[in-house]
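Note that one protein chain of the assembly has been removed; the remaining protein chains are unaltered in position.
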Amino acid sequence: MEIVLAILTGLLFAAGLYLMLHRGIVKLIIGIMMLSYATNLFIFLIARITRGVPAIINQAKEVLTPPFADPIPQALILTAIVIGFGIQAFVIVLIRKVYKVTGTSDMEKLNSTETID
Amino acid sequence: MLLVIIRFLKGPTLPDRVTAFDLFTTLVIASIAIFSLTWENVNFLDVAVVLSLIAFLGALSFAYYIFKRKD
Amino acid sequence: MRTVILQTSIRLLMPLFIIFSLFLLFRGHNAAGGGFIGGLLASIGLFTRSMILGVNNTIAKYKIQPIGIIASGLLVSAISVISPIFLGKPLMTGIWFDFTIPLIGKIGTPLFFDIGVYILVIGVVSNITFTLSKN
Amino acid sequence: MVIILTISLLLTFISIPVHRLSPNRTGNWLSLFPLGIFALALSKLDHVIRQGSIIEKYSWISSLNLNLTFRLDGLSVFFVLLISGVGFFIFNYANGYLWEDKNKRLFYLYLSLFMTAMLGLVMSGNLIVLFIFWELTSLSSYLLIGYYHNNEESRKSALMAMLVTVSGGLFMLAGFILIGIEVGSYELNDIITNINVLSESKVKPLIAILILVGASTKSAQFPFHFWLPNAMAAPAPVSAFLHSTTMVKAGVFLIARLIPLFADTGVWSLTLIHIGTITMVYGALSAFLHNDMKKVLAYTTISALGIMTMLLGIGTTTSVQAAMVFLLAHALYKSTLFMVTGNIDHEAGTRDLSALSGLGKFMPFTFYSSVLASLSMAGVIPFFGFIAKEILYGATFSAPFASGLIGFLTFSTGVIFTSIAFEFGYKIFTGEKSTMPKKPHEAPASMLIGPIFLATLGLVGGIFSEQLAQPILHHSSSQILNIEKVLKLGIWHGFTLIFALSLLTLLLGYILYKSRKNILTISSKFKLTELFGPEKIYTKSITALLEIAKKQTLFFQSGNLKNYFLVIVATLLVLVWTQMLYLGEFPSLQSFEELTRLKWYEIIFILIMAIGLVNTIAAQSRITSIVSLGLIGYGTAATFLYFGGPDVAMTQFLVETLTIVLFVLTLNHLPKFIPLSRTSKPKLLLLPLLFGATLTILLLWIHTLQTPSPVKDFYAQSSYLLAKGRNVVNVILVDFRGLDTMGEIVVLAIASLGIFSLLKYTSKNT
Partner (left out) sequence: MNMNVAIVLTLTIPLLTAIAMLALWGKSKLQVFIGGLSTLFHLAATLWLFRDVKAQGIQLLSIGNWPNGFGIMLVADTMASLYLVLSAFMALMAYWYAISYIKSKTSLSIFLPVFFFLIFGLSGTFLAGDLFNLYVWFEVMLVSSFVLFTIGANRQQFEGSLKYVAINVLSSTFFLVGIALLYGLTGHLNMAYIAKDLPLVSNQQLPNIAATFFFISFGIKAAIFPLFFWLPATYHTAPIGLTALVVALLTKVGIYALTRFFTLIYPLQGTILQTVMLVLAALTMVIGVLGAAAQVDFRKILSFHIVSQIGYMVMGLAIYTPLAIAGSLFFVVHNVLVKTNLFFIAGSVNTISGSYKLKELGGLIQQTPWLALLFVISAFSLTGIPPLTGFWGKYLLARGGFEEGNSLVIGVTAISLMVSLLTLFSMTKIWNEVFWKPNPAGEQPKLDLLNLLKNQPGMMLSILAITILVLAISFAPETLINWCNESTSIISGRQNYINSVIGVNN
């Protein structure tokens, strides 16, 4: 399973980056989102995955006994997802603005800041 | 489930895909329910409930979009 | 989007959204859930309502001032973070009260922190969605 | 010595207030300061001569072992006297020269700053302190050369001077730092006491070269000389002060200062002799070929500086003494000539040698000083210049090697100097009055005091050389080499070969002067002055630099985000793979065997995600790709769920839905996909695939290692008992790692503020 998921993660990374390399401004944001899935999966998988046992202490017990899913990456992912959400929402609105202001969605045409004049 | 995916891939129109997506969500909800039964863990069921509440919104927003586009 | 079915159903669903979100919030410490998830659910509810019944209607009904909500959410969290200082303990030290409330469980600063998160998320999401749909 | 610096610094600070109080007499008032310094230095002279150097040491930066050390010894007292003495006249001169200038208050500020720097430079007893003042002279010289900043030429010349001298300074700094590393101190005294440490150092020749580069740029040695003629864009007082008498001699001073350290290094004296000789000849020839009085003077200065460098390089007792004597003689006549030129330029409106004649009637005092200075320059008895020339010839013809060649070249230079002296002292003042832009008249008094006094001093100093110059010069040169042999100055040494040469110089000089016009006509045909030279290299390299700068900037900073991503990721991958392959230790395949098996529903989800992935990339419409993205998002959430993360899954579902809804809401305002984005697909796919593959490999690799996590175990143990929560993930979020969550909600708040501001406040001014 890990191999499959690892390959999938790799593919997600690749696809995210690939989309970010496109000229279209919408693909940029889709790429960013995909990259964030990939990152989350990566963190999730870095600790060995455990099927089906969440890190929730049973009503009858006082401590968590193995096997259980490593809660730390999960907590990290939660934070990362939320931060990612904030940034993605901002970027979505930003590209909408960029498009509205510049009238182009071609990243290669957005280079007025780097001319020498 | 695969049939849903085929519909999704083939399209051909946007509403087709959206409907497929909605159906897909329903299927996910169902599978979570089954999963939760196999592992005898209630926590997973909550996820299904949440998903069922919000799945509605997804479809709604696409409908909204299609609505607006037609205007 | 003002079809009667939708309008009626969202009116019915709204309390469900709110109640379930509160349920998730308070239960979060012991089972899946928590302030963030609860807040998201509540705000999605609000958002759905505003899509169907209109933004202004929703704002009017729930008297929403997003910036104010964000501020109060942050404030609640910040207070729960800072308050242990006054007992001479480091930031965020969990302070628990002895009594328990049925359905919610023990009351302590981490819970307040989570409530702050809940409020903030509602504020943030409604801020984003309302400004977006108004624009 | 600190008192001297304090006075000078005070001068810098009060120059502007004084200007405010007395705008027309600023220079005169301020000149009292250098006069005071002169008197002070004179009062110390006796002490220095009798009891040796005075050293004052103040701790400055003890962690760097850096002290503010000042020393007043034979060498520095000579320079202090020179600087303050000439400085006194320059301030007065400037008062007249800049009478009508509206912005002169800054001029005095710059000039006093320069004087402070120069005084500090010659008195420093610590190499780093010396360097600080060294750079300050470059800086103030920059400001002074660019004083007429409305003129583009001035600005360019100022920049050129600064770039050349500062770049030399950098070499010098490197040299000083190396000395500091080798010896462990920057104190001149310590270095001299530990001379053997330096002598044994392997890098000593390198240090010598580095320092010589610094000295050469400052003292306008070939091939760094070209900034000096250009620096003539400065007002005349600046040229008379900085670019003939003081600053350009800083390099000579430095060489003299460091002779005790490097005299035994072959490369040191060889370089000095070569550079000095070339500069001397080159400067003299160039001077001869120019007609602009200031340029001519600049080139003769270059030549004279070459002479001093060469003399210091020869390094014998006589030659070092000759260097000091010549330095003084040169300072006296050259500053006079510069001021004379300034007067003529000021009152006649031109400084073209060929266009001037018959000025004597109109400017008698200027004429007087010019004649005297020229006579000294030509080396006529009994002027101080004569004494200098005698001892100069003596030193070169007795040089330890190649004395014939060096002596001959020096002699030829002397001839050229003489011919130029005829121009300055005779040609332009006599004969019929030529046509000039302005009606010539005598300069005001303050512009005459300096030239008259200094020129007369050239005469008096010659006659009474034994009484006036000998003690100072003896001590300055004995300071350099620890010379016991007493310097004897006098006019009459009997009919020696040298005396004959002196006479011959005058004669040949006159002949050369007479034929100058013809030679110039011929040379102008060949455009000798515009031939390929170091200045061309400078201008060309500046142009080339700008060209390269522009090209590389447009290349790297192309404005295309795609390229930026490519470069960044490529850098990452190159580094990661270098690291990976460097040790070449890969995990065996067997270690992967114990991985979890697949379940059927997982396969379906992974399939769905893969389909979503492909579909997102391939999608032709935006909505399709967004829906497919949602598919992946849900798939990811399901994965989290299956592997024990209900909280994460729930959050992912919610966030996913919300993001997609946001997306859809803005979709109407977003552009459609552009087909041109699909032009170079396969090529673009390569890097992302490699990137993905790398991360996959890393992920699997990590899995082969078994790492226990004490933190995880602690959370499992104490989540309920200590933090009173059964949901460990949530407890981590709100308690164990609550600060993360605090930051996270702050991020959300800021992002929503940002969206608010984007949508609300920018719609108007688009």
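We just call them A, B, C and D in the order they show up, numbering each chain from 1.
We adopt the following convention: a residue touches a chain if its C-beta (ideal position, glycine included) is under 8 Å from a C-beta of that chain, and two chains touch if they have at least 3 such contacts.
Being a predicted model, the structure only gives us computed values, none of them experimental.
Enquirer: Where does the absent chain touch, in terms of which shown chains it meets?
Expert: Even though it is not drawn, that chain still touches A, C, D.
Enquirer: From the list D:Ile14, D:Leu139, D:Ile209 or D:Ile463, which touches the chain that is not on show?
Expert: Checking the options D:Ile14, D:Leu139, D:Ile209 or D:Ile463, the one contacting the hidden chain is D:Leu139.
Enquirer: Which of D:Val486, D:Leu504 or D:Leu545 touches the chain that is not shown?
Expert: Spelled out, the listed residue whose C-beta touches the missing chain is D:Leu545.
Enquirer: Out of D:Met580, D:Ile604 or D:Leu685, which is the one that touches the chain we can't see?
Expert: Result: among the candidates, D:Met580 touches the missing chain.
Enquirer: Kindly state which of the options D:Gly74, D:Gly87, D:Gly125 or D:Gly180 is in contact with the chain not pictured.
Expert: Checking the options D:Gly74, D:Gly87, D:Gly125 or D:Gly180, the one contacting the hidden chain is D:Gly180.
Enquirer: Just the residue numbers, please: which parts of subunit A touch the chain that's not shown?
Expert: So the residues of subunit A touching the missing chain come out as 20, 25, 28, 32, 35-36, 38-39, 42-43, 46-47, 72-73, 76, 79-80, 83, 86-87, 90-91, 94-95, 97-98, 101-102, 110-114, 116-117.
Enquirer: Which residue numbers on subunit C touch the omitted chain?
Expert: Counting over the whole complex, subunit C touches the hidden chain at residues 67-68, 70-72, 74-75, 78, 82, 84-85, 88-94.
Enquirer: Tell me, which residues in subunit D touch the chain that this view leaves out?
Expert: Output for subunit D: 60-64, 103, 106, 128, 131-132, 135-136, 139, 142, 146, 149-150, 152, 155, 159, 162-163, 166-167, 170, 173-174, 177-178, 180-181, 545-546, 548-550, 552-553, 556-557, 559, 561, 564-565, 567-569, 571-572, 575-576, 578-580, 582-583, 585, 587, 695, 698, 701-702, 705, 707-712, 714-715, 735-740, 743-744, 746-747, 749-751, 753-754, 756-758, 760-762, 765-766.
Here, only the chains that are shown with their structure count from here on.
Enquirer: Centre to centre, by mean C-alpha position, how many angstrom separate subunit B and subunit D?
Expert: Roughly 69 Å, centre to centre.
Enquirer: Got the subunit D residues that touch at least 2 other chains?
Expert: 642, 646-647, 650-651, 654-655, 657-658, 661-662, 665-666, 726-727, 733, 741, 745, 748, 751-752, 755, 759
Enquirer: If I count partner chains per residue in subunit C, which residues reach a count of at least 2?
Expert: Expected reply: 30-33, 36-37, 41, 44, 47, 124, 128, 132.
Enquirer: Which residues of subunit B touch subunit C in their complex?
Expert: For subunit B paired with subunit C, touching residues are 42-43, 46-47, 49-50, 53-54, 56-57, 60-61, 63-64, 67.
Enquirer: Considering the complex alone, what residue numbers of subunit D touch subunit C?
Expert: Residues in contact with subunit C: 646-647, 650-651, 654-655, 657-658, 661-662, 665-666, 723-727, 730-731, 733-735, 738-739, 741-742, 745-746, 748-749, 751-753, 755-756, 759-760, 763.
Enquirer: Would you mind writing out the residues of subunit A in touch with subunit C in their complex?
Expert: The contact residues of subunit A facing subunit C are 54, 56, 78, 82, 86, 89, 93.
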